[in-house]
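Only a single protein chain was left out; the remaining protein chains are all shown in position.
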Amino acid sequence: MSDSLKELTEVIRRFVDERDWSAFQSPKNLTMALCGEAGELAEQLQWLSEEQSRAPSPEKLQNIKEECADVLVYLVRIADELGFDLVEATRAKCRKNEKKYPVELVHGRLKRRDEY
Amino acid sequence: MSDSLKELTEVIRRFVDERDWSAFQSPKNLTMALCGEAGELAEQLQWLSEEQSRAPSPEKLQNIKEECADVLVYLVRIADELGFDLVEATRAKCRKNEKKYPVELVHGRLKRRDEY
Amino acid sequence: MSDSLKELTEVIRRFVDERDWSAFQSPKNLTMALCGEAGELAEQLQWLSEEQSRAPSPEKLQNIKEECADVLVYLVRIADELGFDLVEATRAKCRKNEKKYPVELVHGRLKRRDEY
Partner (left out) sequence: MSDSLKELTEVIRRFVDERDWSAFQSPKNLTMALCGEAGELAEQLQWLSEEQSRAPSPEKLQNIKEECADVLVYLVRIADELGFDLVEATRAKCRKNEKKYPVELVHGRLKRRDEY
């Protein structure tokens, strides 16, 4: 199956249209929903050690996959409502990050940008 | 340019590898970073009306695009570290949602699942 | 009953000690838990209009109260684990905000600080 985000965007748009939900799905509301799903993802991992989070049980992994999916659904909806290409925006941000975090400055250390 | 998420995953993985950051990027830590970016997205929209959020200024739209990109970067990293296909997981979740929110129950009304 | 935060801190500390949970309650983990509860609060309000959020149904209000309580529990735990006075820290931040947002600059308009 395709891993195109455009096709996924259409699947999700059709889901929303069939339910006549678009009036509720302002970017503001979708962002709140995304925060909700990010929080549910956090709940899956909050009491695990970092080590445990790298090797979750099958049941935990399934929950993590579903919460990540929920975040992506709202991300795709926000981009669709505002009419921008999410993958292109992310490629542009990655190019910006290349400059913001030059290898020679940050190699082997990961911090907030203002802490280097 | 391709909108494949697999290609984006590789771009981001290379970025991390060049900086030797993978030791920091446990799924637990990446989830905290995702919550941080979700929060930054919320900050862009918190004082706007729903109406305003549908038609942001060019500068605001640019900020929203960058925050959405940051969320996607961490989502892609989590899936890459845990070895699952993010688009496939999202398609599976959409199929589940089709059953959870049947059109005849939810048409024209959007609520939490337990409030219908 | 007292509205002292110190007394509340003690109630919550006793709850944790009785369950022998303190080994799990690093500030890092507590922060993830707080993000989870903030997300649950967002879920209560995400599809409401601003108007509706000002006058929630009794059932909705009860849910909001409980989610706010959950956020405060983790906030109190973080301060207790790190040994600082949460009310004093908040008073100090309020004094800082007095200078950051002078009345003559911001009166009647609420934006991100860098947008004035």
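We just call them A, B and C in the order they show up, numbering each chain from 1.
Criterion: a residue touches a chain if its C-beta (ideal position, glycine included) is under 8 Å from a C-beta of that chain, and two chains touch if they have at least 3 such contacts.
It should be emphasised that the depicted structure is a prediction, and the values quoted were computed from it without experimental measurement.
From the set A:Glu7, A:Glu50 or A:Asp85, the residue in touch with the chain omitted from the display is A:Glu50, counting the whole complex.
From the options B:Ala42, B:Leu72, B:Leu86 or B:Leu110, the residue with contact to the chain not on display is B:Ala42. The set of chain C residues touching the chain not shown comprises 1-6, 8, 11-12, 15, 18-21, 24-29, 31-32, 34-35, 38-39, 41-42, 44-45, 48-51, 53-54, 56, 61, 64-66, 68-73, 75, 78-79, 81-82, 84-94, 96-98, 101, 103, 106-108, 110. In the full complex, the hidden chain is touched by chain A at residues 28, 31-32, 35, 43-44, 47, 49-50, 110-112. Residues 24, 29, 32-33, 35-40, 42-43, 45-47 are the ones on chain B that touch the missing chain.
Operating definition for what follows: only the chains that are shown with their structure count from here on.
Because chain B and chain C carry the same sequence, their contact can be compared by residue number, and over half of the numbers here are used by both. Measuring from the averaged C-alpha position of chain A to that of chain B gives a distance of 2 Å.
Within chain B, the positions touching two or more other chains are listed as 28, 31-32, 35, 44, 49-50, 110.
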